[in-house]
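Working notes for the structure below.
Of the protein chains in this complex, all but one are displayed in their positions.
Labels run A and B following the written order; every chain starts at residue 1.
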Amino acid sequence: MKRIYAKEEVCIGCRLCEVHCIVQHSHSRNIIKAFRDELDRPSPRLFVEEGDALSFAVQCRHCDDAPCVAACMTGAMQKDEKTGAVTHDADRCVGCWMCVMVCPAGAIRRGTTGDKIASKCDLCGGESEPVCVARCPNEALVYEDRGE
Amino acid sequence: MKAVIIGNSVAGVAGATGFRSADADSEILMISSEPYRAYSRPLITYYLAGKVGEQQMYYCPADFYERRNIQTKFGAAAASIDTQARQVVLADGDSVGYDRLLIATGGAPYVPRIEGLDGTKYCTFTTWDDARQVQELLPNVRNAVVLGGGLIGLKVAEALNTLHVRTTMIELADRILSPALDTRASAMIKRALEETGIDVRTGDTIASVEARGTQVTRVNLRSGISLAADLLVVAVGVVPNVAVTAGSGIAVNRGIIIDDHCATSAAGVYAAGDVAEGADMLLGSPRVIPIWPAAYYQGRTAGLNMAGEDAVCPGIFGMNSVEVGGTCVVSVGLSTAEEGGEYEVMVSPDERANTYRKIVLKGDVIAGAIFVNTIDRSGIITGLIRDRVDVRHFKDALRRNDFGYISLPRKLRKSRLQTLGVKQ
Partner (left out) sequence: MSISHLLDDYQMVRDEERCIKCQVCARQCANNVHWYDEESDKMNSDGGSCVACQRCVTLCPTDALSVRRRPTSFRTNANWTAEVQTAIVKQAETGGVLLSGMGTDQPHPIYWDKILLNASQVTNPSIDPLREPMELRTYLGRKPDRLEIDFSAYTPTVTTRIDAQLKLEVPILFSAMSYGSISYNACLSLARASRDSGTFYNTGEGGLHKDFYEYGPNTIVQVASGRFGVTPEYLRQAAAIEIKIGQGAKPGIGGHLPGEKVNRAISETRMIPEGSDAISPAPHHDIYSIEDLRQLIYALKEATAYTKPVGVKISAVHNVAAIASGSVRAGADIVAIDGIRGGTGAAPTVIRDNVGIPIELALAAVDSRLREEGIRNQASIVVAGGIRNSADITKAIALGADAVYIGTSALIAMGCHVCQKCYTGRCNWGIATQDPDLVRRLNPEIGTRRLKNLLRAWSLEIKEMMGAMGVNAIESLRGNRAHLRGVGLSDTELNILGILPAGS
């Protein structure tokens, strides 16, 4: 299945991937409205790790045998049989943070919007290309099937 | 071929799903003493607190059994097993034949002998009905006492407190959550609980209970303190529910002994979950690992092997995540180990930010960790433990609360981020 891979050699640490992830998952899907008007705008579901002249985005790997699905006690984390994406049902989540504890990529974080829900990449719900990949100004994110 | 599963919680469900994924045709029968379709045991404290409703308790969809062609017999307790005849005898006298059997009966609450306890309407807290029972009693409860400072005790006390019940929690050990947390982390959780209004007493236990008929009225602690109590919840621990194996010859220690295929000593019989005693990847010796992910992996392994596959159980070790009073704590592996001998301990406390981070190293690998309030991305450490990654070259970076893949050497980072989660 296609996954998002980050190329750290050409990541410029601009964090536009985070910006566009927020817009994609906002109510209005409009960048200015999402940032200026939406008080409860979501946190980004991927994030950029930054160091000395080195940065890269980390996001859910949509594992074949996802530890978060194994650990989730509410059925909020599920592996979609058809698309292969690991999805998160915010209505079921109670914020127990078991998934945060077991994700080896550290790709799940507590949401910052006060409703205690874990925030995780959802591959933009099946769009042909996740927005972080489409909008990276330096093509540092690719969406491909590496056939492993 | 007929597969029978005793138990309808996470281990049993994982067993059924595992079996069905390898065998689409054979009959599966799930037997459970409780009348409900599979629900999430850990959610019963959330249910009590009013944070989840009935629908949310079911972590599988309504058509889960139907879609997988699983037969069910709910509200029927299993009484014994005849491994020779390959039969499960139910409490009502009926018997069910099996070719393969999975025992996933979970744990039963342990109730210590306490003077005056017998005959009173005290509560234990391991099933949905337990939660319902407490709910029914609540209108007449002003003061509650929770005996047990473990995970269940904690969450019950928190739930009662949010329902405006004056709650006292009593723990025998010198600190709450003692198997998982060290002194410092435990103190932080204790403080968080106390700030919500819960009275926490450690190093103490109940010596005797006073009652009016079946109604508990007072508990007297060993320390001499006496507390008014309209409700007493006993949550000191859970023991493997091995009763069904009596007389069957199946090898049992504290729990039902299983090998790395989750098979018991009896041919065709498997066990998984809180009832089983299996390998702990970090301890090196088998133990009962009463946590959700362990039950899931053991159950699934058992199910696959029951269907004729050759599956080895993935490495399991203890881990817990809980949030009480706004304070989050995650503990993984040998979290209470102290500096000395083969262990090296690195701690990063931050009083101002109210965070605590502890990493336990054994040689070149991480063996345990505790995170208080800085739990984001703690899973990276869990993954490093599970995969036994040599952390020598970035040891110091492990102390940082913002530790991430950026601290790994380039080759290791790239290899992990590329291949994590992809079946090799």
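One rule holds for everything that comes next: a contact is a pair of C-beta atoms (placed from the backbone, for glycine too) under 8 Å apart; a residue touches a chain by one contact, two chains touch by 3 or more.
All values derive from a computational prediction rather than experimental measurement.
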| item | value |
| --- | --- |
| Touched by the hidden chain, restricted to displayed chains | A |
| Options A:15, A:79 or A:110, residue touching the unrepresented chain | A:15 |
| Chain A, residues in touch with the chain not shown (by the definition above) | 9-16, 19-20, 31-32, 35-36, 53, 135, 137-140 |
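Quick note on the criterion: only the chains that are shown with their structure count from here on.
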| item | value |
| --- | --- |
| For chain A paired with chain B, centre-to-centre distance based on mean C-alpha positions, whole Å | 29 |
| Chain A-facing residues of chain B, complex | 10, 40, 42-43, 46, 51-52, 56, 58-60, 292-293, 296-297, 319, 321-323, 328, 330, 332, 375-380, 382-384, 386-387, 404-407, 413-414, 416-424 |
| For the chain A and chain B complex, residues of the former touching the latter | 3, 5-6, 8, 49-51, 54-56, 58, 61-67, 70-75, 92, 94-110, 146, 148 |
